[in-house]
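Provided herewith is a single structure, encoded as structure tokens, for subsequent inquiry.
A single protein chain has been omitted from the complex, and every remaining protein chain is retained in its original position.
Chain lettering (A, B and C) follows the sequence in which the chains are written, and residue indices restart at 1 in each chain.
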């Protein structure tokens, strides 16, 4: 069975710097032989999928709608759900570990759901957005132990050690 | 059609102070003629339901399992789902507005999902837990406009103005 | 805790005969003091809710979208879900028992999900549609024991004996 790494972060327009981080992380996921799973849309998800595909990796996108065509073009296996934002619960439950890059309320929901599911999350805090903000939260010890902070360069290596 | 106020917060043991806040808020929900909707379990949910029932209100519990007997005894209408923690997405989508009291990762997931759904959330920040921590997060403006801070005494009144 | 009876059947245009059956069943649900739960939309659901409301009952509608305004006007407590047709799984898991009137693929999904959840289903076979067709299916014994056939007049009484 393959190890699956979730990549979560903003849909929509992102800076080239964030896109570069996400693409690099996608590349590393491919090089380690992991499957990349994400919400299948644009922004961080698309950049990460592109990096993964360009390095021969495999990408899965859990889509909010029933329309497979809403997946970004680097998604190999699109999983349309019809669940709307509730598909974020599956983005959180499906992978062995999640890597969070930038992001806002959708990403926050995925991090929080991952904690409920006792899944580890690697936070790329230098990517900003909720990935920077999340460290301000004091959570119960059981949850903070699931959160790991990392640089973009070390994120996949950190994830690899945890799964 | 009835106005529905969601109450979110910790399952499990809570202090008598937090229980008092939740019960008071449940009472006010009943007095205003709103329906109280929650995750149906213990802690904050149970205290809020008790306050609501003791004042002639109506309570709905969206349960994680299929077992109705897992609802606290003040739930009138138990909705078993079999969705596990993914039921938190429904606790967030169902009400017209949410009131957050204390809480941890489950509550954080509900707040974040509510923001995705563009639902307003009234945060009782003096209740501590994630309800205190959440204000530390800098979110996009569209989301912060959905978050309203309140005292326990004013929470339902604040909610009433927003729905 | 209240007993909850699910009413499932076609959305969209129905004959006045079917509407009459659904309305009568909704009335009986109210008279027995049960809560009526349904998918919250038109057709059979709307007629059943109307019958329930006209007799002082309480109605819950589990909606596919986030838009409460999509509920029929006889729904007291609308539960928007954003789940699309996947909300049918909740329509099946939530009630103590289901009554099936007329219907097509959506109703069939709800009957089948109810069987998975080991919930009894009362089928009003004279209402036609999938409620007539379903008896042609030979299912495993464990499932057929959950299916009860009834006239429109006796459906709620049959349900009442089973919950």
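Quick notes on this structure:
Operating definition for what follows: a residue touches a chain if its C-beta (ideal position, glycine included) is under 8 Å from a C-beta of that chain, and two chains touch if they have at least 3 such contacts.
These numbers were taken from a predicted model, which means no experiment stands behind them.
Shown chains touched by the hidden chain across the complete assembly: A, B, C. Only one of C:15, C:54, C:116 or C:151 touches the chain withheld from this view, namely C:116. Residue in contact with the omitted chain (choice from C:27, C:59, C:72 or C:88): C:88.
When you scan A:10, A:27 or A:82 for touch with the missing chain, the hit is A:82.
On the side of chain B, touch with the chain left out of the figure occurs at residues 66, 81-86.
By the touch definition given at the top, chain A reaches the unshown chain through residues 1-2, 4, 35, 37, 58, 60, 62, 66, 68, 71, 73, 75-82, 89-90, 93-94, 96, 117. Residue-level contact of chain C with the missing chain is found at 83, 85-86, 88-90, 93, 104-106, 108-109, 112-113, 115-117, 130, 133-134, 136-140, 143.
Just so it is clear, only the chains that are shown with their structure count from here on.
Copies chain B and chain C of the same chain sequence form an interface built mainly from equivalent positions, shared numbers / all numbers used being over half. Centroids of chain A and chain C (each the mean of its C-alpha atoms) stand 40 Å apart. For the pair chain B and chain C, the distance between mean C-alpha positions equals 28 Å.
Annotation for chain C: residues 66, 81-82 touch two or more other chains.
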